[in-house]
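After the structure tokens below, expect a handful of questions from me.
Only one protein chain is missing from this complex, and each of the others stays in its spot.
Per-chain numbering from 1; labels A and B assigned in written order.
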Amino acid sequence: MSEEALRRSGTTRLRKRLRELRNDGSLFLLALPGVIALVLFAYLPMSGLILVFKNYNYNGGIFGSPWAGFDNFDFFFSSMDSAIRATRNTVMLNVLYMLSGTFFSVAIAIGLNELRSKSFIKVTQSVMFFPHFISWIVIGAILFSFLDYEKGIVNRLLEAVGMQPVDWYSHPWLFVIILVLSHIWKSAGYGAIIYYAVLQGIDTSYYEAARIDGASRWQLITKITVPMLIPSIILLTLLGIGGMLKGDLSMIMGVTFLNPLLLPTTDIIDVYVYRTAIRSGEFGFASAITLYQSLFGFVLVLVANKLAGWYDKESKLF
Amino acid sequence: MPYKENRALLVSFYVAIGLFSLICLVPFVLAVSGSLSTEAKIAADGYSLLPRGFTLDTYRFMFSSKTEQIVRGYANSVMVTVLGTACSVLVTTAYAYVITAKGFRYRNFFAFLAYFTMLFSGGTLPWYILSTKYYHLDDTLAGLFIPYLLNVFLMYLQANYFRSIPHEVVESAQMDGAGHIKIFFRIMLPLGQVGLVTISLFYALQFWNDFYLPLMLVTDEKLFTIQYMMYYMMANIQFLASGNAARIGGAIVAPPLETAKLAMTCLTVLPIAVLYPFLQRYFVRGIIVGSVKG
Partner (left out) sequence: MVKTKCWATLLPATLLLLAACSNGNTNEPSGSASNAASPSGTASASANDGGSSASGLAPAKLTIVLYGDESDRMKELTKSKFQDIVKQEINAELEFQFLPWSEYGGGKTDLMLSTGEDFAAYTDSNYMAKSVAKGLYADLTPYMDGAAAADMKKTVDDNSFKAFQLSGKQYAVPVGNKPNSAEFYSVLVRQDLLEEVGMSSVSSLAELEQFYEKVHAAHPELIGYAGTDARRMLMYEYTDKNLYWLNDFLAIDESAQDDKIISWFETDEFKAYAGIMREWYEKGIVPKYAATNQPQLTSDWNSGKAMFWAGTAARPFEGAAAISQAVPTAKLVNYFLNRDLPKISRGTYSTAWFVSANAADPERYVMFFNLLQKNQELYDLFAYGIEGEDYTLDANGRMTRTATDELIPDWLMMNKNFMRFDTSVPDDFIATYKAWDDDAIISKAAGFTFDNSPVKNEETKINGVFSEFLTPVSSGFVDFDKNYPKAMEKLKAAGFDKYMAEYQKQFSEWYASQSHSQ
């Protein structure tokens, strides 16, 4: 290639960049407030991540404290069976939550979309939101009044129909079901609103056309409504996968009261860290495990994001 | 419409949704009725759908000793919710627009920049140092919503809603010479209204339900929100129940009464749960109209 041609291609590239900048400059402006918020409240504080590798003391502060290497991870990974069980429980519960939650949220959204009565929709939509507000402590107390061995409503019903009462709080695997149901109950309404909003945005002409072609109601749902929801389902799943190793301590505390007999399935990472590191006042250990949870989630997301990209480029997170 | 309805399917939808709503309602009814019962009856017989030994004593007691705080708590919560939601919806939608802008070279960079913070955080200590010593957000009303202006999850939701707007609309506006700012305010915001309604609802909930910012940044009681008062009470219950109290000089601190706990739940939940669905449309319209004019 001649020098002349090189220079020309250089200048055209520069010119192209400049034109791009003129067009897209305002995009930077639009992103600016968000970027500032991210930098101030997320990226600057991230400097604290190095504390995970340090033995914090007041005089040294964040940067002057002595290095501890990987010491803060030791307690977790040196008891491998606990670490593996906690990781397994967290992933298991999260997968169950995600599958059941998505299914119910989507089903409710589709249901709402089919209903005619505006006031019925409005009322049920609000009501399904109520559980979202009630703290796990209160939910736990209410659930206990259902499941208590001696006085619980469920056991009294079982006895009334001539069945043996069940000691619910001593069956770790039975309790997985209870946790999943509680989770559905608490969050399905929330999720349904996300999907319902997508459905409201669908151009009604799709439905009209299909109807004219003689599609049945059920076909409309399976051929139009569900496909319309797929990108959103993928998005929410991708967003959820990043948090695969994070769990809700307040939920387990509220619902199981940290009953030791249930720990074989309810000892998620956050609970384990609470029982050990937090109880011993070793907060450095606790933040080390948070980093492990993040890294694990990050790897999962990178993989899931790639997979999503093969399916449809637009559904990638980044 | 001359169209053959599938009656059975429709009815089953009504029944299923109605049923699920009922199940969602039950604990709430239990909480309300519990808060209207006498403490002794609750302790003896547990929860019930109808109040046991109906009494307004719990509320009377709470309001007689704390009227001022409760009213102020509500005022603060409303203020934080309105200001916080309005600001963050704008910040969020603008950002969401950027990461969905077709052909923008850096949109992936911005998407990643946001997503990364969803996974990794530096912990509370540096956040606290920065917020109090450098941004001086402690004991200010702004401190109760500024740190939460961009919720990345909701930003992605909004981006998802923006993506469903046909690209031709944007293209034709660009042909007419409209810049991104104009397109965002004049076209995307009004067209993305459904999404806006949704994320503004979630933002409102986030701000209404938040107790963390008051816990971290507020010492002045005048800035307490109703949710923080609720958290305060629940945290005390949980601490006393966990047996940690024994560590401290054998302190006997009587846990708050069951009825008070339930009454507090009702006080925090009722206003937003009952009022918000009715106010939400006006609120969202307000944001759009305000930003289009502004």
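Convention: a contact is a pair of C-beta atoms (placed from the backbone, for glycine too) under 8 Å apart; a residue touches a chain by one contact, two chains touch by 3 or more.
Predicted, not measured: the structure shown is a model, and the values here were computed from it.
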item: Chains in view that touch the one left out, judged over the entire complex; value: A, B
item: Contacting the left-out chain in the complete assembly, out of A:Phe75, A:Phe104 or A:Phe133; value: A:Phe75
item: Absent-chain contact - pick from B:Leu10, B:Leu125 or B:Ile181; value: B:Leu125
item: Residue numbers in chain A that touch the chain omitted from display; value: 39, 43-44, 46-47, 56-64, 74-75, 78-79, 82, 144, 148-150, 167, 169-170, 256-261, 263, 267, 272, 275-283, 285, 318
item: Absent chain, residues of chain B that touch it; value: 39-40, 43-44, 65-66, 108-109, 112-113, 116, 124-126, 128-130, 132-134, 215-216, 219, 221, 231-232, 235-241, 243-245, 247-255, 258
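One rule holds in what follows: only the chains that are shown with their structure count from here on.
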item: Residue numbers on chain B that touch chain A, as the complex places them; value: 3, 5-6, 9-10, 13-14, 16-18, 20-21, 23-25, 27-28, 30-31, 46-47, 90-92, 94-95, 97-98, 101, 104-106, 108, 110-115, 117-123, 125-127, 129-131, 135, 146-147, 149-150, 153, 155-157, 160-161, 163-164, 179-181, 184, 194-195, 197-198, 201, 205, 209, 230, 234, 237-238, 258, 261-262, 265, 268-269, 272-274, 277
item: Touching residues on chain A, where the partner in the complex is chain B; value: 20, 23-24, 26-27, 29-31, 33-35, 37-38, 40-49, 51, 56, 62, 107-108, 111-112, 114-116, 120, 122-135, 137-139, 141-142, 145, 151, 185, 188-189, 193-194, 197-198, 200-201, 211, 216-218, 231-232, 235, 239, 242-243, 253, 287, 290-291, 294, 297-298, 301, 314, 317-318
